[in-house]
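A single protein chain has been omitted from the complex, and every remaining protein chain is retained in its original position.
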Amino acid sequence: MKQYLVLAALIACTAQAQNRSGLEFASEEIRRLQASDAENPGMLWVDQGAKLFAQKCASCHVSMKGVATRYPALENGRIVTLEAKISHKEAFAYESDELLALTAYIANQSRGMPIKVSPPAEKLDAGKKAYYQRRGQMNLACAHCHEQNWGKRLGAETLSQGQPNGYPAYRLEWQKMGSLERRIRACMFGLHAELPAYGSDAMLELELFLAARASGLPIETPAVRR
Amino acid sequence: MKHRDFIGSLAALAVSPHVSTTDPLVWSFTRGMPVLPGRVKLEVPALAGNGHSVAMTVRVDSPMTPSDHVRAVHLIAAKNPVRDMAVFYLGACPRAEVSSRIRLNGSQRIVAIAELSDGSFWSDAAYIEVREAACTDGG
Partner (left out) sequence: MALARIDLPHEARRGELVEVRIVIQHPMETGFRRAPQGERVPRNAIHSLACRYDGAEVLRAKLSTGIAANPFLRLFLRATHSGALDLRWLDDDEVQGAAQTRLVVSP
């Protein structure tokens, strides 16, 4: 029994050891930016989020520590992202600075804590299917780049594992903070595929799968990415 | 004077090879005064992963006293659509050193020109290779 437990633990460790943050594939400049709160532009949104939280949320909520590690969550069978949950009292528009700020602040409160999203396996089926499904003019699935070829070069860049643990993230390409959904859409755009709408079932299913896949990776928000 | 020193002085007297004094942008603040290489150190990476944000530090060898200081540092890009990137007026800074992050429209040379309180101009230049992103993002 003990040997089995040790083996299971080893396999679990190996599986998790294979989970690598996008930071590992980022340039030195990006790693430097992310490492310094004084220089990381994403912290501007975290600061803004802290102010908004004090204004709009603090009357009911005290500490947000650990909360972001559990999202996306399942509530009454429905998938709820952190962004959707934040909008539970006041509806914030997707990609608005306010929603980005609040999400970044709340996720930042869990910085360094491992993602702990483990829904029942059947809940992951749809997202998993989407992850392995070829799409777009390029006829590629997420898995082709982010599972089979991570670490290899695509042009001047190094392919990452496509992990969500740094989001919302400051992307140099966007010159601002952006959500995971925006990043997924941007990736789909690169494949010349149809873009799933913000907050759509297709999007939520994929996000749930990505989080479960990323389990164990520490939250890095606000990450800096290219 | 040793041969080496003599050549060194000649080189110092020569107009900076990185700066063309007939460049209208440079002329606008030097008014034709020679721009000498030296006393300025422009620190940028030789290779930038992304043109959107490149770390830059410029420092000038100056005691920064009321009688001997840096009046301004001009930062100019060779190939950006808007070539003048910044001018830093160092005022009461005890150290003539400023860092920022610049944006580059592709691989190019950038030049930092310092104007000293005695009216002289000094410069440094650097070439930055800028890689482009592999896939078009679309936002």
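In this document, chain identifiers A and B correspond to the written order of the chains, with residue numbering beginning at 1 in each.
Methods note: contacts are C-beta pairs under 8 Å (C-beta built on N, C-alpha and C of every residue); 3 or more make two chains touch, one makes a residue touch a chain.
In this text the structure is predicted, and so the values were computed from the model without any measurement.
> Need the list of shown chains touched by the one chain that isn't shown.
It touches the following shown chains in the full complex: A, B.
> One chain is left out of this view; which of B:V40, B:V98 or B:A112 touches it in the full complex?
B:V98
> Quick one: which of B:M33, B:L47 or B:A86 touches the chain that's been left out?
In the full complex, the listed residue that touches the missing chain is B:A86.
> Which parts of subunit A are in contact with the chain that was left out?
Its contact residues with the unshown chain are 37-41, 43-45, 47-48, 170, 175-176.
> Can you list, in ascending order, the subunit B residues touching the missing chain?
So the residues of subunit B touching the missing chain come out as 52-54, 57, 75, 77, 80-95, 97-104, 138-139.
The criterion applied here is as follows: only the chains that are shown with their structure count from here on.
> With chain centres taken as the means of their Cα atoms, state the distance from subunit A to subunit B in Å.
40
> Which positions of subunit B touch subunit A when the two form their complex?
Residue positions touching the partner: 45, 48-50, 52-55, 131-139.
> For subunit A, which residues count as touching subunit B in their complex?
Within the complex, subunit A contacts subunit B at residues 27-30, 32-33, 154-157, 172-175, 182, 185-186, 189-190, 226.
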